[in-house]
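One protein chain is absent from this view; the other protein chains keep their places.
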Amino acid sequence: MADPLLETRSLGIRLGQRRRFLRKDEKGFPVLSDISFKVQPGEILALVGESGSGKTTLGRAIAGLAKIQSGTLLFDGDPVVEPATTATIKTRDRSWYRRWTRHRKDIQMIFQDPLSSLNPRRTIGQSLAVPLRNFGILQNAPADDAIDALLTQVGLTPEFKSLYPHRISGGQRQRVGIARALASQPRLIIADEVVSGLDVSSQARILKLLLDLRDTHGLSVLFITHDLAVVRALADRVLVMERGKIREIGPVDQVFQAPKHSYTAKLLRSAPSPEYDPDWLQHSTKGPHAMQIENSVAFVTGANRGIGACFVQALLDRGAAKVYAAARDTSALPKDDRIVPVALDITDAGAVAAAAAQAGDVTLLINNAGFNSNSGALKSPAMEDARREMDVNYFGTLSMIRAFAPVLKANGGGGIINMLSILSRVALPMMGTLCASKAAGLSLTQAVRAELKAQGTQVFAVMPGAVDTDMSKDFPPPKLDPADVVRAALNGVEAGDENDIYPGDMAQGLRAGLEHDPKEVEEEMSGYLP
Amino acid sequence: MTRFALSLASIGLTLLGVSVVVFAILRLVPGDPIAMMLPPGATDEVRANLERLYGLDKSIAQQYLIWLGDVVRLDFGTSTQFRLPVLEVILDRLPATLELVLLASLIAGLLAFTLSILAVWLQTPLATFVIDGLSGLAQAIPDFLWALIFILIVTLFLPNMPISGRFDPRTAQEFSTNFFLLESLVTLRFQAFAELMRYAILPATALALPLAAGITRVLKSSLEEAMAQDYVMLAQTKGKSRLTIVLGEALRNAMVPTIALTSVQLTFLIGGTVLIERQFSLPGIGSAAISAVLNRDLPLIQGIVMIFALIFILINLSSNGLYKLADPRLRKPR
Partner (left out) sequence: MSLLEVDTLSIEVHGAPVLRNVSLTINAAEIGGVVGESGAGKSMLGKAILGVLPRDARITHGAIRLDGQDLLSLSARHRRKLQSRTTAFIPQDPLTALNPCRTIGAQLAEVLPPTPRAHRLAEVIRWLDAVRIPSAAKVAKSFPHELSGGMRQRALIAAAFASHPRLVIADEPTTALDATVQKDVLRLIRELQQDTGVGLMFVTHDLCVVAKICQSVTVMHGGRIIEQAPCDQIITAPRHAYTRALLAATPRHDETGRGLEPIPPALLEQLITEAGTGNG
């Protein structure tokens, strides 16, 4: 294969970094991390993602319009950005900007809204003359001829050069945008959502134009879009991005026919095609294991208070046929003819097995029971407490899953929700033993998910931030309403998401932080004590 | 907390900067305050004594530091003209100016809001033409010219209407503060209030007209912009009348640009009091400023400028606070 025109290795970008007078500098937040891909000469690579995926930032960074903070960027083998140049982060440092000058001519960008990227006070001819002059393309030749040639190349007539941007249609403006990008005779064009505001007819013309330019000039195009149908029509390869990370990259046909990542599959399930199908909305974006709460039979442990009690109530509200409400003390359970109280200590393997035998119709298992000693790892007599945490949070959950997996299989798959906490992912000082037991629960969840896939059982963990229950009474606010946690978990069951669920801003924020920069999260959490 | 401390510090810095500039410029301008005080044919000895008395024999830097030290203790020195402490002069005259400014802003706000809401509500070419014409006229004529026009009209057609002073000295009013208007209102002496208003209305209106015109222009165009938004169309589909939509949906969204302009214009208005007070012989800070300049009353000029600077800073700060009140998007995320 030929040498790539563009190559990135582990690019990373943070936004919102700010130096501040007399106050703590703002560290910003990562929008892109670990971005590695190649663009071959004459290739059209589509960059697909939803809002917040970082696709626009990536395009701008490659065009030299946003600062890259880590990684390597090679254009035509020439390292434009190297780790050495990204090491020091100074917001006022513009040297990165100069590094693009050698390639500014070769990399051109077309923007989504041509009306705002064309100067309204200049005629189209004047706008096109600027790059021609700045990049020294003309070499004393009259500008008019070059402008006429550019306009003809994008399917417009020379008469357009005396018009102002607001006088022409959206599709025509977008072609002027392409003409302006072509003026410097670039080798790579970055097109950011260039057809998203256009009618299908103008869209088809722009797509055809881009294909023609590739065929006649060997131009490479990085085509940024949210529209999978356009990708299929235009691109050779596709790169799927979600939350600042590459989820999947490959030839378009291959990725669209057999997506490897669940996010790609979800995107494909969400994209409509012009085919009459009134049922399409029903099978919606749900995963393969989606199940209805209505008429399901659930088994909830730790059901007498806190999140467990909320689960019981929400299950009944959503029309569950029967709820086995298990707790060591069942006296506090509400009276309802759909509630079956089960007195159960989940650390007692024999009792668990008996419960599974009693509840042979269960389709949804909610492992909610947990224990929190609220004591430090090195504090005595913490050993007993630590053991108890492991017994309830890990071994208890394990024996429940072992006992109920055959039941779920017999009932056609069903689902298991393991109620954990964001502490499964991060350790808090003074809560190390609890965190360890929760982390064990998460590892177990992930392993069991793979093992039970074959029998069609959906398994996921729910990891909220601090929730407003007795168990976290020592935590500082803001705390989540337990009802919101339960809603997120049950929605997950109905959506058939294969991913774990992180309810609440705090858990979401930590998850995002962990994905991008685990070290920093660790540092931040070290200052946080309940 | 640090934010608060920082904004306090920035106020302090601004005032310090103003003090340096004021002090330096007044020392650099030609003219000799001592010479103004001396009777003709005074000896050099008398002159030297006076210089020592007012500290003018020391170096400029020393003079500044001494002055600054006093200023921090709210001691602006003694007015050479009134032979009274500057603070006393200012406190005596500030209420008249503040009441004038307050009344003028109220009139301006009332006029501007009524006219712009009327224009946007009616939306007829005639209403737009009339209101644009009125505000253009009000803005084209400066406040002191309005004052002259009013004085002319009043002397010709309303000889009973007073055109000078704050109140009738013959009906000597018994007030415990210098805020006559406010005090008469608070103590429910409406007769006295009406009498005082007869004196206050002309200068206040003269000051208010250009401000009202400025606010009308911004408020009207902001309202028109807001009325073109989708949420207004949605409100129409909910069956709301146009006036309800203007007042309930558009007005709040039009507030931010209006506050921004008003706070700038308000500082001009305070500057405008200098001439207006002179024209209507009002015993306010503005007329004091003019006589202080004419008489080279350096301590008084310095005191007045510092007070004006403080007022301008307070206006800016409160407009920042008002932005946040008007537009939830400018508030800190919860």
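We call the chains A and B, going by the order they appear; numbering starts again at 1 in every chain.
By our rule, a residue touches a chain if its C-beta (ideal position, glycine included) is under 8 Å from a C-beta of that chain, and two chains touch if they have at least 3 such contacts.
All figures in this text were calculated on a predicted structure; none of them were measured in a lab.
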Check your understanding: Touching the left-out chain: which of A:Ser36, A:Asn119 or A:Ser270?
Key -> A:Ser270
Revision key, fill the gap. Across A:Val252, A:Val493 or A:Leu510, the one contacting the chain not displayed is A:Val252
**Study point:** Chain not shown, touching residues in chain B
**Key:** 123, 229-231, 233-241, 249, 252-253, 326-329, 333-334
Exercise for review: Over the whole complex, note the residues of chain A touching the chain we left out.
Suggested key: 50-51, 170, 199-205, 207-208, 211, 226-233, 252-253, 256, 266-278, 280-282, 284-285, 481, 484, 487-488, 491
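Please note the rule applied: only the chains that are shown with their structure count from here on.
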Practice item. Please report how many Å separate the Cα centroid of chain A from that of chain B, as a whole number. Key: 55
